[in-house]
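A protein chain is absent from this complex, but the other protein chains hold their places.
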Amino acid sequence: MSFALGELAVRFGCELRGDPDAGVARVATLAGAGPGDLGFLANPHYRAQLAATRATAVVLDAASAPLCPTAVLINANPYATYARIATLLHPESPATPGTHSSAVIDPSAQIAASASIGPQVVIGPRSFVGERVRIGAGCVLGAEVQVGDDCVLQPRVTLESGTQLGARVRLHSGAVIGADGFGFARDGAGWIKVPQLGRVRIGADVEIGANTTVDRGAIDDTVIEAGAKLDNQIQVAHNVHIGEHTVIAGCVGISGSTRIGARCMIAGAVGIVGHLDICDDVVVTGMSMVSHSISTPGVYSGGIPAGPATVWRRLVARFRRLDALAERVRRLERPNNRTKTDE
Amino acid sequence: MSFALGELAVRFGCELRGDPDAGVARVATLAGAGPGDLGFLANPHYRAQLAATRATAVVLDAASAPLCPTAVLINANPYATYARIATLLHPESPATPGTHSSAVIDPSAQIAASASIGPQVVIGPRSFVGERVRIGAGCVLGAEVQVGDDCVLQPRVTLESGTQLGARVRLHSGAVIGADGFGFARDGAGWIKVPQLGRVRIGADVEIGANTTVDRGAIDDTVIEAGAKLDNQIQVAHNVHIGEHTVIAGCVGISGSTRIGARCMIAGAVGIVGHLDICDDVVVTGMSMVSHSISTPGVYSGGIPAGPATVWRRLVARFRRLDALAERVRRLERPNNRTKTDE
Partner (left out) sequence: MSFALGELAVRFGCELRGDPDAGVARVATLAGAGPGDLGFLANPHYRAQLAATRATAVVLDAASAPLCPTAVLINANPYATYARIATLLHPESPATPGTHSSAVIDPSAQIAASASIGPQVVIGPRSFVGERVRIGAGCVLGAEVQVGDDCVLQPRVTLESGTQLGARVRLHSGAVIGADGFGFARDGAGWIKVPQLGRVRIGADVEIGANTTVDRGAIDDTVIEAGAKLDNQIQVAHNVHIGEHTVIAGCVGISGSTRIGARCMIAGAVGIVGHLDICDDVVVTGMSMVSHSISTPGVYSGGIPAGPATVWRRLVARFRRLDALAERVRRLERPNNRTKTDE
């Protein structure tokens, strides 16, 4: 289906420069676009590609518009505008309401008539599935799970007993929500299991990536607030609390009982130790180890960029001898009795 | 169901201060507890919450008892005692013995009559499932898998062919036990697969977290000894050996053929390179890279805490110029011919 640029400009609040009757039917990259395609420029990195694009139109901001040889849809937030138009041009294929005959649904579960339950799905007792929910093949929902309206579960998601999802939550394949937290009490040489009795509660509009795990709370619940977005392969331990609109990239690990504020951005492979309090609006760059609470918004870092191995080995050797180096400096300072430093 | 404090004191070896006939029916946090709830204090961090707790009783150690306004159950190991009482108060809901009609069980598999096999489970030829085992929905067991008595497999666990589980092993959703190890032989520009012929053997009372992977051995087996506890999203490569009662937190990666001793504690996101030997009673703190064998028990570290990005960038720049700094110190030492240091 094709949409006229004039209509798109009106629907999405853009200034149009170009033929309002020209149509676009799909999105494309600037480099790969052809007639009927809509491109976008959100990252200045790709500005050089504007000149040669063969897109029918490009979504961009006012500053970049003069550089574009094609029709343009100008908006102060071109990426969000692109996202909205792309959603219009490429709607998800509608799911057929109903439950596949191979699914195993406990008779006490309540499934909205408009929900679509795929093959091999298992839904436990007293669970509730809301309107227009789509549950992909092979998902397993335990007992007393609540799935809000318009949620989408891709195939092979596990929601353990008691998990609660707000509206429009989207879970990707292999995600496990509500497994036991890692709680063991030392008992002589060994360990005894501490029952994990809390649940996982997830707010509206949360998205959780493939093979990400969110453990149930030990006593109270693990909570992910509305609008948070979690990438793949993230580990969220028991009783963690993640604030609204916080985004967390892949491979992050968050230890138990840590609270992360709203609107934080945690980059890939960050590790956050347990029982911390991270305030709102904190950005943590990739591969950082966060081992103390953070009470001031801002950007925090902890990763050291890799370099050629020969150089790196020398740096590591120097690092290992920092004590000796400092001692040498101290000796140099001593004999001439120079001003004492803060060492 | 409610239990009298007097009975709990006797059963779990506690000194009771308070009304032996008062009853508790469930556990709660100190801050969230109300009448009929049992709290506990195991982490001195939370001692301040004692004064205001409304729990009916609190499990704690003798030193904290005078600070508690409510009845107390005193034990030298309050966390383990709490865990035991919580298990009594909140028993797992019993599974119904039998095999769900949707499960696909090879006729040559032996399933104990007391075992509970959930929907959509697949069990391969010559496999064996012991007494009172619970296998959750969607689990797949390959050929010749052995599952000891009282094991619990949460939904969607994979046990590849030949995997052996001792008694009371607990596996969480998405865990994959016995996938091929990562073995390839270079052959010109490419790689050819080295058959992975060993199995995974897991001892009694082991717990393995959600989406954790334990690869089968290349020739000999990969082994996890009794009582070890592994959190979520851990990668255990082929021919690793993990000793008794060792605990490993989330996101740890252990490379091939490494041996980890008994009673070790490996914190989150640690990486351990291959072919190492880590002795008993080693503690490794979070995000450390263990690249050498460890032969002395103790605590080992390798992570550097994150800080504000501006400060961090300066430190990284300094780190990158450590060679130059050391050279400057050497020059300072030279002219006056000071005592040579260990540099």
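Each chain carries a letter (A and B) given by its place in the written order, and its residues are counted from 1.
Rule of thumb we're sticking to: contacts are C-beta pairs under 8 Å (C-beta built on N, C-alpha and C of every residue); 3 or more make two chains touch, one makes a residue touch a chain.
Computed from a predicted structure; not experimentally measured.
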(message) In the whole complex, not just what's shown, which of B:4, B:25 or B:197 touches the removed chain?
(response) B:197
(request) Please pick, from A:17, A:47, A:84 or A:259, the residue that touches the omitted chain in the full complex. (result) A:84
(message) I'm checking contacts with the chain that's been left out. Which of B:14, B:237 or B:260 qualifies?
(response) B:237
(message) One chain is left out of this view; which of A:47, A:263 or A:292 touches it in the full complex?
(response) A:263
(message) Under the stated touch rule, tell me which residues of chain A contact the chain that is not displayed.
(response) 27-29, 32, 42, 45, 77, 79-80, 82-84, 86-87, 90, 93, 100, 102, 118-120, 136-138, 154-156, 170, 172-174, 205, 207, 209-211, 227, 229, 231-233, 244-245, 247, 249-251, 263, 268-269, 286-287, 303-310, 312-313, 316, 319-320, 322-323, 325-326, 329, 332-333, 338-339, 341-343
(request) For chain B, enumerate the residues touching the unshown chain of the complex. (result) 102, 104, 120, 122, 138, 140, 142-143, 156, 158, 160, 174, 176, 179-180, 182-187, 189-195, 197, 211, 213, 215, 219-220, 233, 235, 237, 251, 253, 255, 269, 271, 273, 275, 283-285, 288-292, 298-302, 304-305, 307, 314-315, 318-319, 321-322, 324-325, 327-329, 331-332, 335
